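A single protein chain has been removed from this complex, and every other one stays in its place.
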């Protein structure tokens, strides 16, 4: 057990803190503007600022513009970013998912074309994994790609289908997409929860439909062999992006309608028919860092709630105090579990059960927190014009997006505890 | 809505109260003695007292020694019995299950032989439904009955197998038994939860093994046609009763080992191959009354806990008060749901969802109550020499016996809400 | 002993359900809410309350619904709280965009705690629906449905202290956009009512003098509970319908045990809220009907606990059941397209209105020592 930072890590942190103090919310960063487009542009600017400071891709190798940070340093980065009150960079999908995937699976041409514009936010990314009838069921992906002219070795793929839960699609240049290039749609079985595991981070990059479905049938991995992972250029008429309004009233996600959208063969990543593997191995390790961002944000929300409770006297109600203490405990558990998970990756090269546990615990805790806020804060927390009111509604998505809680539990049961498949 | 009693019902209640005041714990009934056999004999004596007063089978027709009470009167009986602090009669299985079943399905000879000794407790009953590998899965009943000589029309059935969770077996003259008289054991599927529904009341007459299994496969009722319902004479060497000690340390139940135990053909109830139907229709309505007994006992336990909390000052802890209030609410909900269930039976001739709901709510509430008692009462509640300590352990069985909570939930989902079978 | 609505009450409830099925569909609700979001042009229409279905509102008034539990001498229909709850449940089931809770609860409070003069002044206007009302507690715990400057405002003390009645135009309600967009809400920022201090010019003490209150606010809480019963029943029904049809991994989602058990829990929560609510409503009506003074006193002493239990159970169910409905709908449940969010938002406001579950559990705890075990009496 050693819960201290090395001098090098402390140096890294202090350097980052100094930079954030100058450029972040306490310094030059202006407050988030109203309006969806304005907010996006603001976050994109923020990413450019990060990139200029060399902080946009801390875990990327230095050769591709990153800082070559260790896992612990990456965790420190996200924790400090959250602590400073700064937002995540606009293209977190490009930085955490697309870039690392291309570094593992992309060929030289792909890497040369696509990597340089990610950190700078010159070109941003969205993700096309989830589908309306697939939800968490990767085997049910129905979007099809066919070669325009099978006899022409240079022929493009034409992609037709519908994707959901694509955030940032209206601004994205590229979409990382999974489409069926062979074999039948497996509408009837062979579920795996890969969509849940890989479909996106808890910030909303992906979401699963259907509350409890997981691995309903015996695993028949062959059914995934017809899938391919491709990079779609969003700048074409065959791609139709429609905002999908959430119950909060915000169009945080989009639906994507593809009608013979064109993808050159050169933009298939990791080989035709290999899409399941590419999507699955989209390094989960890097995303471990996000847990630190979420954890700090949770802690900050709790601190705000405690401060309010102290101001209005509600903290003197022992029942409220008991619930606040429980939230403290849970938030601290998330922090410690995140570190424990990082140790597991560092020591054994693979994540422990902490990923699904912290996702589940985080979403549940955040939901408890915003619900308690109604009892502590009062009318503001039910006002459509207040942050608490928004958070109360937004938090309901926490246990759905990025793999439902039910799926997290099933993953834990089957993969961690080794129970027989449901 | 009318939550009052009619004058006739009030007269019934007052008569009963007067009788209980004279003969019950406030009157002639001595305290429960130590020792298992002594306690049984005491409860048997109590049943005789009830029978002499005409209170043993209030819902039985007057022709067979009952009082011909209405459902509401039966509910009043059990509520008042509980309120008086008196125990249930020793042979609650005979009174609530065997007797009513025989009245519906038994032929004249069976009724004449078996009914007259039930209320008087001259002959008592046990129940042989559950098996070690069947649990809640009625279709998996493996106990077999074969005709000693198939060519002899007078031949006896010879029954071989093992039954579990038989309470009172060591004292019983008769066992109502379900055995396989034809068809293969269906070890692999066709589960129904009839065992849970019919296997016994929450007082411990039956228990289900396996926490969550229910209706795993599509219903194939044909598989139950090989079962027969028979009355076994316990007074034979081929029946071996072994006590099954519970985690409380008490041998509340037994295991029953049958090795070619003899049952005359005349003791098959409702016809060979009809056992599933007979067991299933073992009138649940009468047992609705038991809910009132349990509800009053829960209420009394809560009152004891509140009294202790007030004595030792713990009730002034708002967190404790909050939990006590929740228990109050739940206990009252059980009472009201029991009445609502009775109305449903009276109005429409069949029970509503209240049966499974109250069973589930009751067991959960009792478990919360005894666990809160540890925090309220202190050391006594963890002492092996104290009633609270015993109840803390005993309550863990509440969510298992008489159909696990998981099975109650599945029954509600499939039968009440009409969800597709799991 | 019959725990079920009477034939008449069932008839009233059925009629309400039929009418609302025709008039208050979710499609209609979407239109109404969308209209409310339109920026006004020209002179603002003062008669128009954002998020409110004006046509349905006036139809209900015409049908006499608003006055259903108001005595006939004040222009109402003189029915009981059970009847009012049976209708309110249906309005909750429909998430009807009408100023219902505020007006009906205000009438109950005036009727059961006001002076003769106050009843005379206000009940007939509330009964006809021409006057809106709103009811809340001090402390600004919740956006108050119906609270507008043109409404009659009843402000009570959560701990049973004196309550105030504010005539329209008192200037204490400020409009607010609540998370629930399906009706008008206002904020009433009165931290507490001090019997030693003068009230607002348009305010007067409920009942004439600063004395402890209860029976009106208890009934009001039961009505809010009834709306929650309807809202949660709808959430359950929609969820059951959805998971029966929706397939994943080749099976209906509703055949997964986690979904089954989640739905069973929803049913249990709704069922608990329902029995507690109708029990409390029945006790209230029994108080009014009691001819014997001792019997009336006994029942009146039961009402606060019964009402607190109803509101505690319904508030808890409101939060958990609607949250479960979103969850069991999966991703689609989190969208504006799916209609479950109307239920979630309505339930969140109602759960806090006139005291959340914790508040009412405190009341239960404080009173269960003094109140004897409930025991049915003669009819």
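Note that the chains are named A, B and C in the order they appear, and that numbering of residues resets to 1 at the start of each chain.
Simple rule for what comes next: a residue touches a chain if its C-beta (ideal position, glycine included) is under 8 Å from a C-beta of that chain, and two chains touch if they have at least 3 such contacts.
These figures come from a predicted structure and were not determined experimentally.
Here is the thing to keep in mind: the chain we left out touches A, B, C in the whole complex. Of the listed positions C:103, C:118, C:257 or C:368, the one in contact with the omitted chain in the full complex is C:257.
Contact with the undisplayed chain is limited, among B:123, B:332 or B:406, to B:406. By the touch definition given at the top, subunit B reaches the unshown chain through residues 130, 135-137, 140, 164-165, 187-191, 207-217, 244-247, 249, 319, 367, 371, 374-375, 378-379, 382-385, 389, 392-393, 396-397, 399-401, 404-406, 409, 422. Mapped onto subunit A, the interface with the missing chain covers residues 1-7, 9-10, 72, 212, 299, 303, 306, 310, 315, 318, 321-322, 324-326, 328-330, 332-333, 335-337, 339-340, 342-344, 346-347, 353-354, 357, 360-361, 406, 408-410, 412-414, 416-422. Mapped onto subunit C, contacts with the missing chain fall at residues 256-258, 261.
Simple rule for what comes next: only the chains that are shown with their structure count from here on.
Between the Cα centres of subunit A and subunit B there is a gap of 52 Å.
If each chain is reduced to the centroid of its CA atoms, subunit B and subunit C end up 40 Å from each other. In subunit B, the positions touching at least two other chains are 318, 322. Counting partner chains per residue, subunit C has residues 243, 251, 256-257, 259, 358 touching two or more of them.
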